[in-house]
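Following this message is one structure expressed as structure tokens.
Only one protein chain is missing; all other protein chains are in place.
Going by the order they are written in, the chains are A, B and C; count residues from 1 in each one.
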Amino acid sequence: MCRWLAYYGSPILLDELLYKPEHSLIDQSRHARMGVETLNGDGVGVGWYPDLSGADGSPSTPALFRSTGPAWGDMNLQDLAAHVRSPLFFAHIRASTGTPVQQTNCHPFRHGRWLWMHNGAIASFHELKRDLLLAVEPALLPDILGSTDSELMFHLALGFGLEEDPPAAVARMICQVEETAAKHGVPDALQMTVATSDGDRMWVFRYSTARRSRTLFFSTDVETLGRLYPDDPVMSTLDPETRIVVSEPLGPREGAWNEVPESCFGVVQSGQDELLPLQPYLAAARR
Amino acid sequence: MCRWLAYYGSPILLDELLYKPEHSLIDQSRHARMGVETLNGDGVGVGWYPDLSGADGSPSTPALFRSTGPAWGDMNLQDLAAHVRSPLFFAHIRASTGTPVQQTNCHPFRHGRWLWMHNGAIASFHELKRDLLLAVEPALLPDILGSTDSELMFHLALGFGLEEDPPAAVARMICQVEETAAKHGVPDALQMTVATSDGDRMWVFRYSTARRSRTLFFSTDVETLGRLYPDDPVMSTLDPETRIVVSEPLGPREGAWNEVPESCFGVVQSGQDELLPLQPYLAAARR
Amino acid sequence: MCRWLAYYGSPILLDELLYKPEHSLIDQSRHARMGVETLNGDGVGVGWYPDLSGADGSPSTPALFRSTGPAWGDMNLQDLAAHVRSPLFFAHIRASTGTPVQQTNCHPFRHGRWLWMHNGAIASFHELKRDLLLAVEPALLPDILGSTDSELMFHLALGFGLEEDPPAAVARMICQVEETAAKHGVPDALQMTVATSDGDRMWVFRYSTARRSRTLFFSTDVETLGRLYPDDPVMSTLDPETRIVVSEPLGPREGAWNEVPESCFGVVQSGQDELLPLQPYLAAARR
Partner (left out) sequence: MCRWLAYYGSPILLDELLYKPEHSLIDQSRHARMGVETLNGDGVGVGWYPDLSGADGSPSTPALFRSTGPAWGDMNLQDLAAHVRSPLFFAHIRASTGTPVQQTNCHPFRHGRWLWMHNGAIASFHELKRDLLLAVEPALLPDILGSTDSELMFHLALGFGLEEDPPAAVARMICQVEETAAKHGVPDALQMTVATSDGDRMWVFRYSTARRSRTLFFSTDVETLGRLYPDDPVMSTLDPETRIVVSEPLGPREGAWNEVPESCFGVVQSGQDELLPLQPYLAAARR
């Protein structure tokens, strides 16, 4: 499967999280501990929103860098991470479940101001693919450039109103996948942790049809982090709003990382973050 | 647009046609003369059927080598061409018309024993894509791995019976594209030269809705070639059945290369080759 | 050969020069007008110094992005250029003169705070290579990661004191190449336009043994540019210190672009820029 990381908070250099932690995302590309595979070597991607502090005229759309080689040896990624500062970024390392290793299959995916990344899979995707493509809003279909289930899920959600109401749209996407799977007699339709953002807020989802979802963790509040890592100069200067969400913790879990509960989603935003059950949205979507 | 070459005849090393001629396909990747662009640097591919003479137990399915870099600098292609001998091979250099430069968008495409390559484009493909995807035989749709019009045309034709009757299936594919374009008010729907093969025979098509099709040439009979190039050791030993079909000639045209007429197709096979009008097949397909 | 661009001045988005001008560097990758080849498709690179306005804690070393595919199709480069703002950057598109197409052969090259890029060639480089490697400061030799003459020239110059006195070090490098060539009986030893920088100043050189050097142009003062392009919002807001140096102009030459004279070099810096003859430095180096 894959591993991902989403960051929201004080602008920091990407490599503070991609390279420097003990069990950084790049380390996870070789030695993931909580995934089905230890190895995530089938491509890497980062998407970042510009740091607008002190600059004017910058574009507000996110930037993408995606590469098909393994993350651990990517010299461009290393330089980029050491020079790009962002208040909101996504990073993803891929372990292909069968679809080709190509740039258009690397996460994050982008649509206008929106980013999307996914860990997991649609069961029997090859069999369900056509019906799911037909369920995509017709005007959006030609924008699908790769061949992954993840990008298709993104475009389903976009068509279901992701830009207006992310939890409702993601719930409708989940129901669409599960109904299509049911029609084909495919059990355990969906396995997913997903992150999406418009540059202002960030939504993270943990869900699977079988209620045995891939792991997902969010960071403790920054004050606690600061006490846990008193010697880390970055931790001590972060804004209290700062939040990190990851497939697996970047270091010792105790006190620093909390699990997103099964079938829940979080909203990371200015002001109080939220952690909510998906169930009401799924119930509404099924109606 | 693109340039391609199809070879049928005595087993020869690929580089006899890819590298050695004065205006070889690799030379055309930098300096095409008859295309819309002089440059075809967005990927390269070769597909070859094994040379079964003297070997047993070899697979009969064609092999593919496809690479996203420009053909002129591909060291793997150069070595492969200098070492692989084949009695039937396709080679293609790509100039993207907008779809991503990735391996799954490189020609030739393969389905079982069948190869397919294309030069040209479907007009307003982005707009027509969804309707055309829906017209693909449902069981075949998930096999589409890239995002080109060319691969979609191949899968339309496969669903229309390419493996049984290539000219009829290609004619139905053409009609499908033209009808879909008409429905959307898109003029000049299709521009194509196409080659396809099952390893036994080879079909080449030249067609465009506007009847101003891209160039396509076939080689004169081998005896004439031998007289034209008396010093070429390869030309003098080729089987009389040998035929080369190309987007543009590999050298001086005079006496060596004949144009495939507008809206026609050729069948290259053991015994007499054929050159026939597409019109009757199109008329049948429209019924 | 190659084409390059060096920018010094008000922080701007890279794509203002890489993509937007009529005859931008990316356009030159397909359609160069003044080079030996029209095609520069063997890799691309950008090196940029961080924009320190409004940010603190940023690294002061330059960042590199180098890719082996053609510049015109590089989606990562396009996104990077649309999001990275820099007051001093280099960009280079490569046409290999025989050395492999690989990331370590792409320009710019970096050593600490220094960047270097080159258009041209050392004559009979294969023959002279060993003697030139021996002339590199021993401690620097293992830092050479690729196989180009350009990177070797950079390391020769570094060993000759590039970081203390760029014109003197470049002159010594030139003499070293010319003396080595003379020893081997190789005429017309060197052909070069070179740019180098430490992030504060920028030096550009135009030289060839035969005094028929590749073209090199610098932009007119910004006020004149502003009058020439009254509708360009970027041109009108640039700092008067701003200077662009290019292998070939990015648009109509008249009034906007001045040729660097044969065997001269320029210093682009805060305050008055300088344009000086290389001759005195060469004379000193030969002593």
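Rule of thumb we're sticking to: a residue touches a chain if its C-beta (ideal position, glycine included) is under 8 Å from a C-beta of that chain, and two chains touch if they have at least 3 such contacts.
The structure displayed is predicted, hence computed values, not measured ones.
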Chain not shown, its touching partners among those shown: A, B, C
Per the touch definition above, residue among C:T38, C:Q102 or C:T220 touching the missing chain: C:Q102
Absent-chain contact - pick from B:L18, B:A32, B:L80 or B:V101: B:L80
Chain not shown: contacting residue from B:W4, B:F65, B:F160 or B:F218: B:F65
Contact set of chain A toward the excluded chain (per top definition): 30, 39, 41-42, 68-70, 73, 75, 96, 100-101
For chain B, the residues touching the chain missing from this view: 13, 48, 50-51, 53-55, 58-59, 63-67, 75-76, 79-80, 82-85, 103
Where the missing chain touches chain C, by residue: 99-100, 102-104, 125-127, 129-130, 133-134, 138, 141-142, 144-147
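By definition in this document, only the chains that are shown with their structure count from here on.
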Distance in touch steps, counted as few as possible, from chain A out to chain C: 1
Fraction-based call for chain C against chain B, same above half, different below: same
CA centroid of chain B to CA centroid of chain C, Å: 42
Contacts with two or more other chains, residues of chain B listed in rising order: 100
